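Just one protein chain is left out here, and the rest sit where they should.
Letters A, B and C mark the chains as written, and numbering starts fresh at 1 in each.
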Amino acid sequence: MVVQGLSTDNAVKMLQTMHVIRAFEERADDLFAHGRVHGTMHLSAGQEAVATGVCTALRAGDYLLSTHRGHGHCIARGADVRRMMAEFLGKETGYCRGRGGSMHIADVDEGILGANGIVAGGLPLATGVGLSIHMRRGTQVCVVFFGDGAANEGAFHESLNLASVWTLPVIYVCENNQYAMSMPVHTSMKIERIADRAAAYGLPGEQVNGMDVLAVYDAATRAVERARQGGGPTLLECLTYRYRGHSKSDAQRYRTREEIETWRARDPIVQYERRLVADGLLSPEDGDQFARRAREAIDDAVRFAESSPEPDPATLLDGVYA
Amino acid sequence: MVVQGLSTDNAVKMLQTMHVIRAFEERADDLFAHGRVHGTMHLSAGQEAVATGVCTALRAGDYLLSTHRGHGHCIARGADVRRMMAEFLGKETGYCRGRGGSMHIADVDEGILGANGIVAGGLPLATGVGLSIHMRRGTQVCVVFFGDGAANEGAFHESLNLASVWTLPVIYVCENNQYAMSMPVHTSMKIERIADRAAAYGLPGEQVNGMDVLAVYDAATRAVERARQGGGPTLLECLTYRYRGHSKSDAQRYRTREEIETWRARDPIVQYERRLVADGLLSPEDGDQFARRAREAIDDAVRFAESSPEPDPATLLDGVYA
Amino acid sequence: MIRELSYAEAVREALRQEMQADERVFILGEDIGVYGGAFGVTDGLLAEFGPERIRDTPISEAAITGCAIGAAVTGLRPVLEIQFSDFITLAMEQLVLQAAKLRYMFGGKARVPMVVRTPGGSGTGAAAQHSESLEAWFAHVPGLKVVAPSTPADAKGLLISSIRDDNPVIFFEHKLLYRTRGPVPEETAAIPLGLADVKREGADATIVATSGMVTRALGAADRLAQDGVSVEVIDPRTLRPLDTDTILASVRKTGRVVIVYEAVKTLGIGAEIAARIAESEALYSLQAPIVRLGGQECPIPYNRALERAAVPQQEDIVAAVRQVLAA
Partner (left out) sequence: MIRELSYAEAVREALRQEMQADERVFILGEDIGVYGGAFGVTDGLLAEFGPERIRDTPISEAAITGCAIGAAVTGLRPVLEIQFSDFITLAMEQLVLQAAKLRYMFGGKARVPMVVRTPGGSGTGAAAQHSESLEAWFAHVPGLKVVAPSTPADAKGLLISSIRDDNPVIFFEHKLLYRTRGPVPEETAAIPLGLADVKREGADATIVATSGMVTRALGAADRLAQDGVSVEVIDPRTLRPLDTDTILASVRKTGRVVIVYEAVKTLGIGAEIAARIAESEALYSLQAPIVRLGGQECPIPYNRALERAAVPQQEDIVAAVRQVLAA
């Protein structure tokens, strides 16, 4: 057990999950580069530890809301990469029958209430999910991810305040990856720590190293526990970095190659693998094998997606109304 | 000189101003009760010290944005009570030619950029005014008033953040009168001091006794000075109380008579008058005379308003476009 | 004889009965608890249902709308009150990009059973930021339903259907109607969404009127009847989906149409109604160009006379009917 409450199984599984996320993102990039995708995408390579650490702290029945950069969240929450990939390619077998695409992957039955194309758009919804749990006297919690840029939207403010006054079981996870598209976080706000904004609502805020899956897991577990016990919401800021451009086409003129390399040197997967090996929970070969298996799983997902049927245009109007 | 930088003239004028505001509000209530007003109104009796203290800290050329409860702000900023009263009665001679009414009184030429019917609606505008001053290298400042309830709107968050990152000369004055319509401030947020929200944006926040016009003046003067010198925005919270109901019809089931009496015992006008008398700046008779003159000025304003013409319906479409 | 209720009471009765029948139903909004709502509609409900289900909120229109959506998606049936329909402008993203689209974007998966009740319209001297009639915006949005009752009975019956509907419904009440009275059944009789009501039958001309304009249209019809003119008055009641059939049938019968609505004329609901007539075979029945009477192309002014001039009045409707009859 590498941190309090984490089983060996889960400790190992976290590494596997991070590999799958990385493999998914790399393949997505590749598919895009080869012109196989009509649409856009936002990759989370570099941020795997946040999704993985947070989602490992959840249990069945909990809810999750994600962002435009949501592949990792869904995978970490147990979504099927085949149906994700099919959605990415716009196929009928995808999670959204090809209607949603990368920015709207959802698995409503499993409590994944959707990626969201609107920056901070998920925060009010998550607050409502928290209200719903609260009113039904449930013991679930709701996690919502959002970026550093999203923390400047009015929806952030209104949502955290509401969750605070109503003591809702919502964990607001800010993935501070240093940029909102091209805007550096220190240009978009004049404070050092986004977590400090929690004080404006009278709720706990914590900043963690988002490149360290154990640190994320640990902080998330405490926040989840507090929420489950009726202790209300938490703002959890995870310091991380996106390796790729913002979306499909991004010349990245707003940052330097050196900066990227500095962060890559702290790669969450490499670091964690080393740690597990050092702790004797893993042999060095295991790590390579996980990476390979992850790529195989994604290969399989791509095969599934590519061999899946396109939606029938005659079904265009399906699902507008219940 | 009762506080730093305040001339005797201004010290006395503040008392006169507060009397005029009180008289205006009482007469407005009266006109309403007598069915002479078609529309709604929000009275600021009890809050005179905030408007007066803040506006006395301003100079010609500065800008002001007000709220639905805006009569006091306009009077303290030097607006003509005749044209205000005419507007209240919907007359052609009113500030807005009878188009705006109580909630939209504005004197654009004098930098009073309007009361605002939308809670927190003025904050983004004020931020833009600050940007405009900043870009023109002006030495003016912009003051925007809003309520405790408004501090929970997204516009509050976005505006203060922007003003902070751009170091804009805007003073955000929160009139915390303990209620947003029927909602007590401690139910609408889980923090003790709204001023503390300033920390979320890296800007100075200060809470003052809003029943003490000198305290308000003093704090406002410092904030205005800072803004004028390029030191950026301030969040100034003034603790105060509205004596009347929220708007025209309000059974006030959300508060007790005792609570109202407790606050009335701290009446800003009575207190300040005592202070000026104690300091020898005023004889006790002066105060009564100010009150009487204020009522006379309002009588005159009502006469002006009532004898003014109604707008001609043929001019309905005037002023939609420039 | 059926007892009479005011429109506000009818709304309240629908809320109360649905809350009694279904514990998933709850209300949230600003000042709906001890205050009873800005127009008194929820008065008394706090005492009956308590603060959990009659939930006063801070002033945060976007987030409370999101709260309703999030609660709806996870199994509750929220009824959100937006204090004045103007303030819905602060919740457009949540309503239009989230509530209306979630189900579709998710491949037909989630349900969003929520109602947004909100008072619209002018006539109270509340000026430009408290008098909007914005229903056409929402009627433009697939995924939403839009309801605008004109009588107490319709208000009750349509609100019941709206609460029971599994889709987001924007329910526009009208400030000037709150105190109007009419017969309302005591039982929880739902009126289906999407059905127009012929408020008065007639043969010479058709008036299609919505919300607060229905009363004025009926008044105009009375006035015209004195001159022997027989006017049919149709209230669509639901604006999305719009019951085109009932309207077209009337047009085919009378051949003369006046459409009356309070919202700004350009692109108000009357634009769609006129367009549906013009693109149907009913076009061939028209004996005169359609006349639309909508709000003037200006914000709502404060002064009473100006405010009156800004939206159609009974005499305008009478004149418009005479115009289509003269053509």
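Heads up, the rule we're going with is that a residue touches a chain if its C-beta (ideal position, glycine included) is under 8 Å from a C-beta of that chain, and two chains touch if they have at least 3 such contacts.
Bear in mind the structure is a predicted one, so any value in this text is a computation, not a measurement.
Student: Which one touches the absent chain: C:90, C:190 or C:207?
Tutor: C:90
Student: Touching the absent chain in the whole complex: find that residue among A:3, A:33 or A:181.
Tutor: Within the whole complex, the residue contacting the unshown chain is A:181.
Student: Which residue among C:114, C:136, C:231 or C:260 touches the omitted chain?
Tutor: C:136
Student: Can you work out which residue in B:3, B:33 or B:108 touches the chain that's missing from view?
Tutor: Spelled out, the listed residue whose C-beta touches the missing chain is B:108.
Student: Mind pulling the chain B residues that touch the left-out chain?
Tutor: Missing-chain contacts on chain B: residues 63, 94-100, 104, 106, 108-109, 113-114, 116-118, 121, 123-133, 135-136, 154-155, 158-159, 161-162, 165, 318-322.
Student: When the complex is taken as a whole, what residues of chain C touch the one chain not shown?
Tutor: 86-87, 89-90, 92-93, 96-97, 100-101, 104-105, 127-129, 132, 136-137, 139-143, 240, 242, 263-264, 266-272, 274-275, 277-281, 283-284, 286, 289-292, 296-299, 301
Student: In the whole complex, what residues of chain A lie against the chain that is missing from view?
Tutor: Interface with the chain not displayed, on the chain A side: 37-40, 90-91, 96, 98-101, 103-104, 116-121, 149-150, 152-154, 180-183, 187-189, 250-251, 253-254, 310-311, 313, 316-317, 320.
Definition applied: only the chains that are shown with their structure count from here on.
Student: Which whole number of Å gives the spacing of the CA centres of chain B and chain C?
Tutor: Taking the mean C-alpha position of each chain, the two centres sit 36 Å apart.
Student: Centroid from C-alpha atoms only, then distance chain A to chain B, rounded to Å. What do you get?
Tutor: Distance between chain centres: 45 Å.
Student: Which positions in chain C touch two or more other chains at once?
Tutor: 58, 60, 62-63
Student: What parts of chain B, by residue number, touch at least two of the other chains?
Tutor: 152-154, 187-189
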